[in-house]
Every structure is written in C-alpha cells, then in structure tokens.
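The complex is shown incomplete by one protein chain, all other protein chains being positioned as in the whole.
Right after this comes chain A.
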C-alpha cells in the first residue's frame, strides 16, 4: 500500500484510540456514580439511575449520537462533532459499565464492609478504599470487554462528522477505488488496538495478584 495512505489510516487510528480512551475513562467515572445511585435505598437516586441505564443500553448508539449532535444545538449549546461523539460514547459505555459494576458491588462480601466499619472508616472512605477496588477487580474481565466494544462502536461517530479510522477508510476507498486493501488495513489496525487493550487488561489482572489463592 501507498505509505501516504497508510500514514493517513494510522493518524485516524489515533483519533479512534483517543476518543475511545477518553470515553472509557470518563464512562468509568460516570458508571461508578450511576452504579452507586442504582444501589441506593433512596428511590430519588435509584430510579433516575435505572432510567439512565435502560435508555443508554436500549437505544442504538447511532440514534444517541444523532440525538446529542442535533438536540444540543437546538437548546443553544453548540458542540463540535468530536465533543458530541465523546459525550455519546461516554454515556453509552457508562450505562453498560454501571450495570457491570452494580454486580461487582453486590459481590463485595458483607463481612469486608463490616470490618471496615469496625475500624472506623467513613462511608466515603469505605467506598473508595474497599468497595471500588474489590468491585473493579471482580469485574475487570467484563470491563475490558466493554472497552473493546466501545473501541469498535467508535466507528459510528462518523455520522457526526468525526473522521476516525472507519470514516478515513471509507473516504480513501472511495477516492482510490481500491476498497479491499484499505478496509483490510483498517481491520488490522483495529485488531492491533484490541490486543493493546487486552494486554493492558491482563497486566492489570496480574498486578492485582490478590485474587488468586
């Protein structure tokens, strides 16, 4: 393949990776908040959190992206496509991560919480130092899968004008009339990034040796 074409695809991969990384990290933060709200005994917290999850898991990401991109300007908020894309991906992955983390929080043994209570940790300290590390550890494989899902789903953001890897491949295929090598290269680049994410996940699992007996 023409090195210039290849370089364009690699640059577009940079957009894909950056957009996915921002969305996954921001989505983890939002997901933690939503999962906590879902587990709250206060219905004023748990009901909106449930509604959030069922909306962002139930509506196709493509529709969500078009909604965000078109809705916000209509209420006077003008967003560049890349920001709309990041918000859309973040909220979508947050919903999935929240559901996963909710299961993780439910899996934290009650006795570990009681032990933390007995040494005087406040609820906030208990959340960050006991509940979150254990819930994330328990759900790490699912969270890694979700990160890979979001990487692939980021191909949809071309509808709001962001030229990421898939969109770049489409453009180049159209202008060179040689779709096959270009899409094959794009696919290979996705797989390369997938491996990177999976490797990162394995490294994290290895670092937390404590799960193994």
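Please note the rule applied: a contact is a pair of C-beta atoms (placed from the backbone, for glycine too) under 8 Å apart; a residue touches a chain by one contact, two chains touch by 3 or more; residues count from 1.
Just so we're on the same page, contacts and distances are computed from a predicted model.
Peer 1: Using the UniProt record as the reference, specify the protein name of the hidden chain from among "Amino acid ABC transporter ATP-binding protein", "Cytochrome bo(3) ubiquinol oxidase subunit 3", "Ethanolamine ammonia-lyase large subunit" or "Serine-protein kinase RsbW".
Peer 2: Hidden chain, UniProt protein name: "Amino acid ABC transporter ATP-binding protein".
Peer 1: I'm checking contacts with the chain that's been left out. Which of A:77, A:112, A:184 or A:200 qualifies?
Peer 2: In the complete complex, the chain left out is touched by residue A:112.
Peer 1: For chain A, which positions touch the chain that isn't shown here?
Peer 2: Listed in rising order, the touching residues are 109, 111-112, 114-123, 125, 129-130, 133-134, 137, 208-213.
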